[in-house]
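Removed from the display is one protein chain of the complex; every other protein chain stays in position.
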Amino acid sequence: MKLTILHIGDIFGAAGRQALAALLPGLKASLRPDLVIANGENSAGGIGITPETAGEIFLAGVDVITTGNHVWRHREIEALLDDEPHLLRPHNYPGDAPGRGWVIARTQAGPPVGVLNLEGRVFMSQLDCPFACAEEILAGPLAQTPVIIVDFHAEATSEKAALAWRLDGRVSAVLGTHTHVPTADERILPGGTAFQSDVGMTGPHDSIIGVETEVAIQRFLTARPARFRAAEENPRLQATVVEVDAATGAALHIQRIDAPLSERPGQP
Amino acid sequence: MKLTILHIGDIFGAAGRQALAALLPGLKASLRPDLVIANGENSAGGIGITPETAGEIFLAGVDVITTGNHVWRHREIEALLDDEPHLLRPHNYPGDAPGRGWVIARTQAGPPVGVLNLEGRVFMSQLDCPFACAEEILAGPLAQTPVIIVDFHAEATSEKAALAWRLDGRVSAVLGTHTHVPTADERILPGGTAFQSDVGMTGPHDSIIGVETEVAIQRFLTARPARFRAAEENPRLQATVVEVDAATGAALHIQRIDAPLSERPGQP
Amino acid sequence: MKLTILHIGDIFGAAGRQALAALLPGLKASLRPDLVIANGENSAGGIGITPETAGEIFLAGVDVITTGNHVWRHREIEALLDDEPHLLRPHNYPGDAPGRGWVIARTQAGPPVGVLNLEGRVFMSQLDCPFACAEEILAGPLAQTPVIIVDFHAEATSEKAALAWRLDGRVSAVLGTHTHVPTADERILPGGTAFQSDVGMTGPHDSIIGVETEVAIQRFLTARPARFRAAEENPRLQATVVEVDAATGAALHIQRIDAPLSERPGQP
Partner (left out) sequence: MKLTILHIGDIFGAAGRQALAALLPGLKASLRPDLVIANGENSAGGIGITPETAGEIFLAGVDVITTGNHVWRHREIEALLDDEPHLLRPHNYPGDAPGRGWVIARTQAGPPVGVLNLEGRVFMSQLDCPFACAEEILAGPLAQTPVIIVDFHAEATSEKAALAWRLDGRVSAVLGTHTHVPTADERILPGGTAFQSDVGMTGPHDSIIGVETEVAIQRFLTARPARFRAAEENPRLQATVVEVDAATGAALHIQRIDAPLSERPGQP
């Protein structure tokens, strides 16, 4: 039996939520995914996530929301992290952070899918080791689940590839998020784990990784803060589809998706 | 009149040089590029470049070699940087670094192509501002050259996109290098500048960005140094082709290339 | 003729402003400084500076205010940076930042004192090179001023020492700020330049570099944001006095000052 899993890249601001709501139904109709995962860490105005934007994302048809370094921006999400098992935060935050980073999600077809959310450390925060954390969760709560998708929210290509090769043969996919740029390196590693360094961003692509272009450029030119503004133009949904053998968890196929909210001239 | 420019991603070690030598002739036969640019900063054993590996790269059919942060690794390259105008280093190194970061390369078809090599600063070294440096070179030595390709050797997706949007309409392409992972965001910006966050790596792709997999994993697991070993398996040539209107410098088309040295089962 | 210059470390929040107002008059009475410089980048609630806190600092008897990376926090300071020549920001910000980083300050005794404010780059922002910037200002507007004090607002001990040794014999003193911890390395370098890696903090010292202790500890324990709170306990004024030969600019003496707002048992 084959499971199809759709993993959607960081949903950024209103433009990202719109692209999601408008495009996901069609994608579900054509791909018939057994599970839809989406990273929602930028869904609230471009930084963070709120109960409202999480609700919107679930309502649009997402089964599991993953997040990343921006998840703590709005404190009102903390209660929902505790209460809603399908809303994840990177599991390798130290101590007693609200919520958790893994879930065993049921699918209509029957076989459950484990989802694990981790965050990288290179050029990022001082967290617990994502490699060690993965071992712990794979040996513990996800030990009986053959199909496992890891959202590795990280900056450095080396750290992402290292985790994927480390887990090769033990999880179905390691899919990167955080850079907001999809990579063209999707493949299935020798042990059967699908890997892509970054799934990309569901949001406004006439922007600097979601941020209004002029604001971001000014920051680089001046090295001074400039008021954050989420961009709006050229909303696209970027995602990756992984097909998995439900019995073994081995990935069978991996494919990128890059869908514009509306067809426009001059866009790829 | 249309110019076709082939830009090859970081050539990594012996495997990368082999892939280049074996695959570039065929690519030239099919694409008939007017200019071939390649980033050679990892050509010597995976770190740095020597006169020998630079010679090999030129001999394989490359017209202009760009580099990056690893260019200073082998001191014997410094004389060649001074003497060979088609061997570039990022121009925004401060002071009186050997060599320079731009060249006006002649093409058989007639119209010359300006090539500019810059290095990013986010998560990298304390260099002169690449944005200001670009302004200076565009207003100075490259002012009369409509067709200009920028190799922006940088880590952060935000910095790469910001430079591309900043230069949109003023250069033919901003092509990123350094992460060793090709991005799937190639496009032509509204002003006519082709942009891709990273062209990828020409080297061994069963690896962690070129490094032998086990070595790289051990570094992440232990946080201790592990002896560097270049990987060898799955050599691929990754590059990007840009077609440019020679009169205006506007990009007409951009396309990724990802060619295996040998067809093997199980590879994408 | 000898000039005495008092340089006060980063004034942090209300506690810092109180310590300054209470202690500076006595210090001036005893030391009779010809010029008082103070770093005010943390004077507004612990982050940034406002026209109000700058006014308080001037009113307390400070002649020149230097700042650092936090100077841009409150936008209302920008007009004052443009208008008040005795309020400095690090000069090596790129482009057309408000204000400037040097001033030639008059003293009652006659000989003016040049003050130059620079910011480091190691572990900090992508600014213009502070070494090159220093050369430019020393060769330009401060060329005729023998007595020059440099406030180098930087993190890394190596960068601070390198600038001091680089400028040895050309400025009267290189005094570091930013770490909020005074260093015990005050000395006069062979060429006659006084140097201290960091002058320290004028603020609440029962704290983590000014921040309320529990808040700062929680940030380290959780890697999550915790609401910033300026500490209040154990206010101290930390500063350094440099005596300079007015004719040559050579430093004659350098001495640390660490004064509690009120004598309390158990404090050093």
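The first chain written gets the first letter, and so on, giving A, B and C; residue counts start at 1 in each chain.
As a convention for this text, a contact is a pair of C-beta atoms (placed from the backbone, for glycine too) under 8 Å apart; a residue touches a chain by one contact, two chains touch by 3 or more.
Computed from a predicted model, the values in this text were never measured in an experiment.
S.K.: Going by the contact rule already stated, which one of A:R17, A:R121 or A:R219 would touch the omitted chain in the full complex?
M.R.: Answer from the full complex: A:R121 touches the omitted chain.
S.K.: Pick from C:E52, C:D185, C:E232 or C:D245: which residue touches the chain that isn't shown?
M.R.: C:D185
S.K.: Which residues does subunit C use to touch the chain missing from this display?
M.R.: 123, 129, 131-132, 155-159, 161-163, 165-166, 179-188, 190, 197-198, 200, 206-209, 211, 213, 216-217, 219-221, 256, 258, 266-268
S.K.: For subunit A, which positions touch the chain that isn't shown here?
M.R.: Looking at subunit A, the ones touching the missing chain are residues 94, 121-122, 126, 128-129, 132.
S.K.: List the subunit B residues touching the unshown chain?
M.R.: On the subunit B side, contact with the omitted chain comes from 72-73, 93-95, 97, 125-127, 220-225.
The rule is short, and it goes like this: only the chains that are shown with their structure count from here on.
S.K.: Any idea if subunit A and subunit B meet via the same residues, over half in common, or different ones?
M.R.: Here the answer is same, because the shared fraction of interface numbers exceeds one half.
S.K.: For subunit A and subunit C, let me know how many angstrom lie between their CA-based centres, rounded off.
M.R.: 44
S.K.: Could you work out how far the Cα centre of subunit A sits from that of subunit B, in whole Å?
M.R.: 29
S.K.: Please output the residue numbers of subunit B that touch at least 2 other chains, ranges allowed.
M.R.: Those would be 129, 132.
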